[in-house]
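The complex appears here without one of its protein chains, the remainder shown in place.
As written, the chains take the letters A and B, and residue 1 is the first residue of each chain.
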Amino acid sequence: MHISEGVLSPTVLACGYALTAAGTYLGLRRTDYSRLVTTAVLASVFFVASLVHVPLGPGSVHLVLNGLLGLFLGWAAFPALLIALLLQAVFFRYGGLAVLGINTFDMAFPAVLCHYCFRSWLGKAGVVRIAGAFCCGAVSVAGAAVCTALALAFANEGFVTSARILLVAHLPIMLLEGCIVALMVSYIAKNKPELLHFTQ
Amino acid sequence: MSSTAMHQTDPRALLLVAGGAAFCLSCLQSLVVSGTGLALAAIFACVCAPDWRSLLKRLLLANLFVLFIWLTVPWTMPGTDILIIGPVHFSREGLLLAMGVTLKCNAILLIFLTLTADMGLLQMGCALQKLHMPVKLVFLLLFTYRYIHVIAEEWKKLQTAAALRGFMMQTSFHTYKTIGNMLGLTVINSITRSHRIYEAMLLRGFSGDFYLTTELKARRRDIIFVSSCFFVLACLLCADLYVTCCHV
Partner (left out) sequence: MSDSPLLSLNNISFGYTGSPLLFDGLDFTLTEGEQTGIHAPNGSGKTTLLRLAMGLEKAQSGTVLFQGSPVDSAQALHHLRCTVGFVLQNSDEQLFSSTVLEDVAFGPLNLGLKPQEARDRALETLESIGMAALAERPIHQLSGGEKKLVSIATVLSMRPKALLLDEPTTFLDEKSRGRIIRLLQEMGIGRVIVSHDRDFLRQTTVSLVTIKDGRIAPCSL
């Protein structure tokens, strides 16, 4: 999912940073230190969970979980993902510094959208909650794939087909992520339902 | 500049050069200049990198996306056919684009890996704070780093507990439900823990101002290092501009 260095044009890189800076500013402004600690710990969860191999057919995939982060953090998903991706670049050389802005935006923007679209569903019981969680997981991955594909396509016309292939390749991951997030939310609803009643 | 000297360099200088190199090299359009950039980065890595084998291993991992580009671009980008294998037409433009990406990506990564190999997270946090990044962002960086290890350990314990009861990962609803439950538990524990961490901060008098005690002192050699690197990058950019204009 992360675009590596040397692929995107300076214009796309600059736009990525500008949009991420705006999102991060909004995220940090609305977050006091109490919520910032929660943001940090959830960013750590995102980092660790993204290393989990989930079997899918003949192979396995890594979970994205940007939707889940968006659900709990809202706009704070921007700084959380920025830091998590920076740490991935430092520890695993996954991504890089120049592409950090666009990679963060690709994941955080859909996460924030899902926060506003689906968080109210999670406060309701039964099928509505499960549907909301599934949609959050699936749509956030779809959104990230679309943003990544658009970034590639805008960078160079030679990447248009690569972008389309990337989108199609993410279809099974979308469905899997939707299922996993639905199962996670179902577990949280049984064990600590108050976490699903968002006040922000 | 040996790896020991790199370790002694002000982390602000290292981050500025890493960031500057990433942006400047991303802007290059000419293959010749990109190749020159890669050669210079390789020489820099040879002189300064602490561990060549680890560097190469990380470089390989990072080239997975580049591999994706090689597998998709040369035969899908329209242009002058350079190779035809059955129904598949490889275009010159596609090959050149993939080559350019490969050269630039590896040049940027070699520099980034070399500069940050010995940098601790605390040093990075201090450097970012001194470079006027928002304090809350630095706070987030250091706290996230701190708790990655805690959560990773807890996750390992959950995996072990499941494995001890015969759990094996397969493409099945049982597997997804188990992973969902384990991740759900991790999220609950993490959010609960975060409240207690904040309480621990309050219990030690925290009242909204976050400080780091590590001082950074830029020396003349750090300024010379940054200036020299930026001079080289500027030369590469000028050369790229010249070569691109000549071809146009």
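By definition in this document, contacts are C-beta pairs under 8 Å (C-beta built on N, C-alpha and C of every residue); 3 or more make two chains touch, one makes a residue touch a chain.
On a predicted model such as this, the values are computed, not experimentally measured, just so you know.
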item	value
Chain not shown, its touching partners among those shown	B
Candidates B:A42, B:M99, B:L122 or B:I191 - the one touching the absent chain	B:L122
Residue of B:V17, B:A45 or B:L142 in touch with the missing chain, whole complex considered	B:L142
Of B:L60, B:L202, B:A218 or B:A234, the one touching the omitted chain in the full complex	B:L202
For chain B, the residues touching the chain missing from this view	120-122, 125, 142-143, 145-147, 149-150, 193, 196-197, 199-207, 209, 211-215
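Quick note on the criterion: only the chains that are shown with their structure count from here on.
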item	value
Interchain centroid distance [CA atoms averaged], chain A/chain B, Å	18
Complex contact set, residues of chain A against chain B	2-10, 13, 24, 28, 31, 33-34, 36-45, 47-49, 52-57, 60, 65, 68, 72, 79-80, 82-84, 86-87, 89-90, 92-94, 96-98, 156-162, 165-166, 176, 179-188, 191-192, 195
Residue ranges of chain B in contact with chain A within the complex	18-19, 22-23, 25-27, 58-59, 61-66, 68-69, 72-73, 76-77, 93-94, 97, 100-109, 112-113, 116, 121, 124, 134, 136-137, 139-141, 143-148, 150-152, 155, 169-171, 175-177, 179-181, 183-188, 190-195, 197-198, 201, 206, 208, 210
